[in-house]
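Here the complex is missing a single protein chain, while all its other protein chains stay put.
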Amino acid sequence: MTENPQNVHPLEDLVRMDRIPHIWCPGCGTGSVFASCLTAMKQTGIPYNQFAMVSGIGCSGRGAGYINIDSFHTTHGRAIPFATGIKMASPDLNVIVFSGDGDLFAIGGNHFIHAARRNMDITVICVNNLTYGMTGGQVAATTPHLAKSSTTTVGNPETPFSLPFLAYASGATYIARWTMLHARDLADSIEEALVHKGFSFIEVLSPCPVNFGRRNKEKPLDTLKKYYENTIVRNGANPAELDIDYKKGVILGKFADIDKPTHDEKYKKMYWPDEK
Amino acid sequence: MKPAVLTGEHFINGDVACAEGAIAAGCRFFGGYPITPATEVAEHISERLPDVGGTFIQMEDEIAAMTSILGAAWTGIKTMTATSGPGFSLMMETVGLAVVTETPCVVVNVQRAGPSTGLPTQGAQADMMQVRWGSHGDYEIIAIAPSSPQEMFDLTIIAFNLSEKYRTPVFIMSDEIVGHMSEKVVIPDARKIKTVSRPKPTGRKDKFRLYKPGPDGVAPMPSIGEGYNVHVTGLTHDEKGYPVMSVDTQKEMIARLLGKIRNNLDDIIMTQEYMLEDADIVIVSYGVSARTAYTAVEEARNMGIKAGLLRLITVWPFPEQKIRELAKRVKGFVTVEINMGQICREVQRCAGIPTYLAGHAGGAIIPPDDVLNILKERF
Partner (left out) sequence: MKYWRVPLDSHEVQVTRGHVHIIADRCKGCGYCIAYCPREILEFSKAFNAKGYHPPVVKKDDCLNCHYCELLCPEFAIFSIER
């Protein structure tokens, strides 16, 4: 090992280093997803000031606070409508929503389906840790049936959403699922999503060892082992068959990449048909 | 394609006048959601915004509508939404975010009677305390009450100007009656309309601090993409905009948020006086009720009662000083408002002398006789 005299991690120009260390717990996957996201942004070659990041509330919602571009940490569930406002007013900006499953799919679920329906040209990255991490591990709309949480101590009686299926039914035009361990695929997929015209959604399975793993007898490396051994990459898989079941194998990959006019393209065409 | 300012005489309702005022003020984005009796604002502005290069979107609910106008505002443009009681309740969450992130925007509430679904098609002025206190935490806002379609135009422009100058949400607290009433509205020449835009930062970007206030207590505001790399959060934050979870930071932040309004009251507060000089009873009113109050003052004078009118054009911040001064030389106050005593309570707090309410639970205007009866019976 030779010394790098600068000791500069290649992502540092995109990170607010004056705010590091971040708040994410040891073994939390959010930081990994965040690193893949920053890498993807670099890979696009788009100047940083043409991006904006919007987050909601929760552990992954803190992402906007660490990225060194114009970034917005909004209220719980409202990252997508905030991003919609940015995009409507400034269609040339690349708007990334980086948030969690609770934020995007419980309190913010309505906004998600409508932005997807409109094919609003934004990229939504959901760090899915199957729980409400920040508040201490309560049951979420993504918590597996029977899994334990602080509000379902004997097990979750409910059935979780399949997020890519929901995105598909709502009209998202780019849909993928990865785990944080599939960091390279994830970064490449985010890069694709960022340049994709239309509503892009990427679900990233990510461990919350502190508030989900602990209650469900899963150490961080156990979770990663499941990601490694019990997942199947199947691009173009039927969105209806994407339930998260590690016994059957969890399907990862890109499930949709559809070319359709975006909301701003349609708006422009209707109201300013002469404009190029 | 039509110009932004439709100079000339129009016969339009208050909601439409409000939309025209917004466009004339420079509003270029509107995020809305249909609700009686505010829908006409959205309908009209949805047609008008593309004329001037602006955009409109009907969001999935009022939470989204209100949130979208904040996002759009950070791209550097002026933005607005409009609603009524039930939608206003939903917007309260984002009002707090607008206040704490110091995002300029205008919110129109065409009030109807509540609580809950209440009387959707009938007017009230019962959201006057909600606009002041409806979001959680300590804050100050600016709320303006137009009395006519003409004022829906004129005061909407002022609302935008104040919101830009002080980087704060400004509320147009209209009501179903003014919103749906059609009257002559004169739109002046574009050059005669004074518009204000938010202060912009200058100097080195790497030294920039998002919430470092200028001399008037307001910090310059960059837009997305200008290279300032701002971080904007609803968490308690320091001058840089970074979250800091400490008692001192909270104290400083709140002091500045309150201060930028409280230290500029003379610039913000607008009132109108009628026959106040020699009055010994002051009628305090705002919005549509000020029209009733005006008639009541005239009739009272005919009957030999020395009543005068103090009309609140800005209801918030409250003209506390004015009420206190008047209280020293008059016998009492009567507030005229379509609610069960919201601003009455505020006048009582400031005046400390007999103060009565001419009000009711909503659905109709306050008849001038209700005011006269109080004047006769109580004084």
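Going in written order, the chains are labelled A and B, and every chain counts its residues from 1.
Going forward, a contact is a pair of C-beta atoms (placed from the backbone, for glycine too) under 8 Å apart; a residue touches a chain by one contact, two chains touch by 3 or more.
Everything numeric in this text was worked out from a predicted model, so none of it was measured.
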Missing chain: touched chains present in the view: A
Given A:His9, A:His145, A:Arg214 or A:Lys248, the one touching the chain that is not displayed: A:His9
Sites on chain A contacted by the missing partner chain, in the whole complex: 1-4, 7, 9-12, 15, 20-22, 24-32, 34-36, 39, 180-185, 187, 220-221, 224-225, 228-229
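In the analysis below, only the chains that are shown with their structure count from here on.
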Distance from the mean Cα position of chain B to that of chain A, given in whole angstrom: 38
Chain A-touching residues of chain B, taken from the complex the two chains share: 28-29, 31, 50, 55, 57, 59-61, 63-65, 67-75, 77, 79, 93-94, 96-97, 224-235, 242-243
Residues of chain A touching chain B in the complex: 16, 18-19, 48-50, 52, 54, 64-65, 68-75, 78, 80-90, 93, 110-111, 114, 267, 271-272
